[in-house]
Structure formats: C-alpha cells, structure tokens
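Just one protein chain is left out here, and the rest sit where they should.
By written order: A and B. Residues from 1 in each chain.
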Amino acid sequence: MSPPVLLDYASVLIFALTGALVASRAQLDIVGFAFIGALTAVGGGTLRDVMLDRHPIFWMGDPTYILIAVSAAVLIFFTAHLVESRYRWLLWLDSFALAVAVPAGVSAAIMMAQPMPIVVLMGMVTGCLGGLMRDVVIGEVPLVLRKGKLYVSAAFAGALTGALLERLGFEPLIILSACGAVTWALRAGSLAFGWKLPIYKAHPPKE
Amino acid sequence: MSPPVLLDYASVLIFALTGALVASRAQLDIVGFAFIGALTAVGGGTLRDVMLDRHPIFWMGDPTYILIAVSAAVLIFFTAHLVESRYRWLLWLDSFALAVAVPAGVSAAIMMAQPMPIVVLMGMVTGCLGGLMRDVVIGEVPLVLRKGKLYVSAAFAGALTGALLERLGFEPLIILSACGAVTWALRAGSLAFGWKLPIYKAHPPKE
Partner (left out) sequence: MSPPVLLDYASVLIFALTGALVASRAQLDIVGFAFIGALTAVGGGTLRDVMLDRHPIFWMGDPTYILIAVSAAVLIFFTAHLVESRYRWLLWLDSFALAVAVPAGVSAAIMMAQPMPIVVLMGMVTGCLGGLMRDVVIGEVPLVLRKGKLYVSAAFAGALTGALLERLGFEPLIILSACGAVTWALRAGSLAFGWKLPIYKAHPPKE
C-alpha cells in the first residue's frame, strides 16, 4: 500500500473520531455520529478531488474509507462517555488529523503534477475544510477560526514545506513526513504553549 | 418520461416548497424565496452529480427544474400567510421531499452502475444535503440534526432497501417505490409517534 493511501486512511480515521466527538457534544443518535463522522472524514478530500477533477473521488473507488469513518464514529458513540475531557480530546485528535490530512492533500496534488501554489493550497484545503464543514454544520465556532491559535497557518507552513522539498527533489517519504511534522509541531505548540500570530486589533472599537 | 426524471421533478418541487417556507420564516422578499427554494431544491442533487462526475448536472440540461423550483417558491410567497402552522407544514413537506429525493439519488447511482455502498450514500446525499444547506444558510438548527428524530437514519434505511432490492434483481419501479416508502414511513413515524434511536448521553456533563 502506498504512503499516500495510508495517509488518506489515517486522516479519514482520525477526522471521523473528531466528527463523532463533536456529534457527542450535540447529543446526536448513532446515525448522526456516523453522518458527521463521515462528513468530517471525507469532506476536505472530496473538495480537493472535485477541484482537481480527480475521479472517482478517493472514497468512491474504495468502500474502505466510508467503512473506517463509520466504524470510528460508532466506536466513539459507545465510548465517549468514558472520556473525561471530550473537548481536549477533540482538540488533540483534530491536531493529528490535520497533520495527516495536509500531507495527504499535498501528495495528491504532487501526483497530478500540479504547480507549487496549487500543491500548497490543496494541502490546506484537505487539511482544513473537513473540520470547517463539521463545525459549520453543527453550529459551533470553527476550530479553524478560533482567535489566537495557529490552524490555517500550521497547515500553510506544513504544505509549503512539502512543496519546497518536492521542488528540491526529495523522496516522497521525506516530503510527506516533513510536511506532517511541521504542521503538527505548529498546531501542537499553539495548543500547548499558546504559540500564535498577532491578531487584528481595531483601534476604533468593532462596530 | 422515465421514473427517475419524474422523481427528480417531484423532489425539486417539494424541496422548493420547504425552502420557501423557511424563507417565509426569515421574512425574505420574493427573490429571496426563489433563491432559497432553488438552493434547497437542487442542492443535494447537484452535490450528487458533481461527486459522480455526471455532467451536465441534472438541472443544467433542462431548464424545467429551475422553473419548477421558482414557481413553487413564488406560490408560497403569495399563499404562506393562509397557512396556520407553517412549521408543521415545513416538517411534513420536508418528509415527502426526503422520501422522493432518496430514491432519486439511488436511481442516479444505479444508472451509473455504481457499487452498492455508493448507491446508498448517493441516496443519502441527495435526500439530506439540500435541506441541510437550506438550514445552514438561513441559520436555523438543521432539521437533519434535530435531537431525537429519525432523519439521516430514515434516508439510510430507505437507500439501503433500494440498493438491496437492486442487487436482488427487482424492477426499477419496485426498487424506487420501496426505497421511498421505507424512507417516508420512518421519517413520518418519527414525526407522528416520536420513533427514535437512543441519543448519546454523556455521563460527565457536556463541557
């Protein structure tokens, strides 16, 4: 099995866990868990594939993806009550999902021989938009947009690292590992140590 | 006219009525009614066609669809004030729309010879996502996600019924009727008698 496929599987699994955790906070039933889990898991990659005109869309050619997403959601349905701080689990799982989905997007774009800016953008789309859909549909403030945290920035830095290493001729395994590591390090540093970029502060008060 | 096309027409008509009812609750003008009506009416099927790479998208090849959606929305603009309980109308119309859109999605996927899991998912996408977009855009809690009601579950059971009957070699008319009947029976039973699946209840309080 090739590394990109493994990345896609891992990203689907972890994002489905986060989707199901959000569903647990919204008190949905088991099918609702599976629905939000699957939406989160395949949302970003679906947009990536639609924009790249890459058919069949990754999860359509292989039912394993949906099976993984649904199983992960069902697992959370029966076990989430054992977890003390579901919101912390959500944040940290989401950081791993991001760190796997960004290289998955980068790798898909590289395999289609896309130019560098598109490679970076596809990494960001795959990493950020599944979680964004999860939060918009459930009606929570998107994690992607929480004030004073690195999220899109982490995805951007990771995707850029991957694209640069590819341009320099590195091996896929190195490209994808570095891309994921940079993404995760920045996101995790932001969660653990409060790393952030300056946020916009209006001088006149917000109207 | 083939049954799938009739299903698409019916689903567009009924979903447009629900979209316009939601627009009436948000007090939009007549063009706003048409906009939300059309978005609800063709949203799910558009996602289905884009994901299946099925071009032209169903409503692009035949202007009748948009004409139906806009006419339905205009009708509601001028008559909704005659209705006493718009929210009840919305719920019940939406149940019929779901019961027509799920078989429409199933039938489109079967005609493209998709494998069974994709047939089920396309039924769910076509049935659930137009209404989801309607509610997210207007800013209401999506009907799809209301606590303690069958919605995605009804779509899933109906789509699965259709996919199984197709696998067993039944005629299209039987497949689509059974698919719609199961979907509607579960959704209507949920609305009328409170049928539901157990919802997730956290033991520690929701944080």
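Basically, contacts are C-beta pairs under 8 Å (C-beta built on N, C-alpha and C of every residue); 3 or more make two chains touch, one makes a residue touch a chain.
Computed from a prediction, not measured in an experiment: that's the story for all the values here.
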| item | value |
| --- | --- |
| Omitted-chain contact residue, chosen from B:46, B:107, B:126 or B:190 | B:46 |
| Touch residues of chain A, complete complex, unshown partner | 50-53, 114-115, 117-118, 121, 124, 128, 132, 136, 141-142, 144-145, 147-148, 150, 152-153, 156, 196-204, 206-207 |
| Absent chain, residues of chain B that touch it | 23-35, 46, 50, 55-57, 60, 63, 66-67, 77, 80-81, 84-87, 136-139 |
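In this text, only the chains that are shown with their structure count from here on.
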| item | value |
| --- | --- |
| Rotation angle (°) superposing Cα atoms of chain A on chain B, nearest 5 | 120 |
| Chain centre separation in whole Å, for chain B relative to chain A (CA means) | 28 |
